[in-house]
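First the structure, then my questions, so here it is.
Here the complex is missing one protein chain, while the rest keep their positions.
On to chain A.
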Amino acid sequence: MSTLAPPVPHDLAQVRPLRSRLMPYALLAPAVLVTLFIVFFPMLQALVTSFYDLVLWKPNATRFVGFGNYIKLLRDPVFWTSLGHTAIWIGLTVPLQMGLGLIAALLLNREFPWRGLARALVIIPWALPSVVIALMWRWIYDPTTGVLNDILLYLSIIHTTVPWLADPQLALYAVIATLTWQGFPFFAVMILAGLQGIPQSQYEAASIDGASTWRQFVHITLPGIAPVLATAGLLRIIWVANSMDVIFVMTGGGPGYATHTLPLYAFIRARQNLDFGYGTAIAVTFTILLAAIVAVYIVRTLREVER
């Protein structure tokens, strides 16, 4: 595309139309070329790799297996476990983040003297590196010295220490709690912006008509922030589905397969056994499943861009 921008003589009428027609392409070229090279080309490569039996440390044994990896996948119990965990993972984390975010936003939208400070502080989890968050929560969850057990024991909610991350029944939910904590500020901030877009006059009119706070919430607030909830929710589903760094550092997918989600399983397969053929097949499958949600988001966004 860069060849489309030849040095153009400085005049005139005849040259200009062609020049201005090519101008946008020339301006776009760098971004598009870099993206092609580091995203679309590797992506294509991944698709091709998924049809091969490719283990990175024995390159000579590489052979074409067609849909072999995908057939193997359907028979792989860990794949199905991971798929189930991914559903729980998304199904719990996103609503929890949204709920907590909504509560935070409603509170932060009220009038109080230190509102600016509160709004800045609430976003801190969002700015922390995932690794730090994961390690921090491992420390909080630690079965012998962790503060969570201390607090719960002190309040007599539990009577013996709980190994949050070592218990296969609990580990996934413990990680979900961490991810909820990491992600709720995002919702709070988005919803807060939505709340500020609702005209105050609507509330005034409603309270003159005698509507209760709850009815105002249901009939004014919720419809007012519905578009924000939808957009932020979709974005978060995609983000949460893809996110695996926190789980990876907190549990590494364990104990056993108790906290495997699909992207994590793909990553671990490729990383531990350097089994890139099978790993990318899992990743591609996951991407195809995710594509449905992405499609909804994109249709929404493009409608927006059309304006």
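The definition used in the following text is that a contact is a pair of C-beta atoms (placed from the backbone, for glycine too) under 8 Å apart; a residue touches a chain by one contact, two chains touch by 3 or more; residues count from 1.
To be clear about the criterion, contacts and distances are computed from a predicted model.
Missing chain, UniProt name from the options "Ribulose bisphosphate carboxylase small chain, chromosomal", "Carbohydrate ABC transporter permease", "Phosphate import ATP-binding protein PstB" or "Teichoic acid D-alanyltransferase": "Carbohydrate ABC transporter permease".
Contact with the chain that does not appear here is found for just one residue of A:Tyr25, A:Phe67, A:Trp80 or A:Phe217, A:Tyr25.
Only one of A:Gly68, A:Gly84, A:Pro125 or A:Pro163 touches the absent chain when the whole complex is considered: A:Pro125. Residue A:Leu135 is the one among A:Val78, A:Leu135, A:Leu152 or A:Ala211 that touches the chain missing from this view.
By the touch rule set out above, chain A reaches the unshown chain at residues 20-21, 23-25, 27-28, 30-32, 34-35, 38-43, 45-46, 49, 56, 103-104, 107-108, 110-112, 118, 120-133, 135-137, 139-140, 142, 145, 147, 150, 181, 184-185, 189-190, 192-194, 197, 227-228, 230-232, 235, 238, 241-242, 244-245, 248-249, 263-264, 266-267, 270-271, 276, 279-280, 283-284, 286-287, 290, 294, 297-298, 300-302, 304-305.
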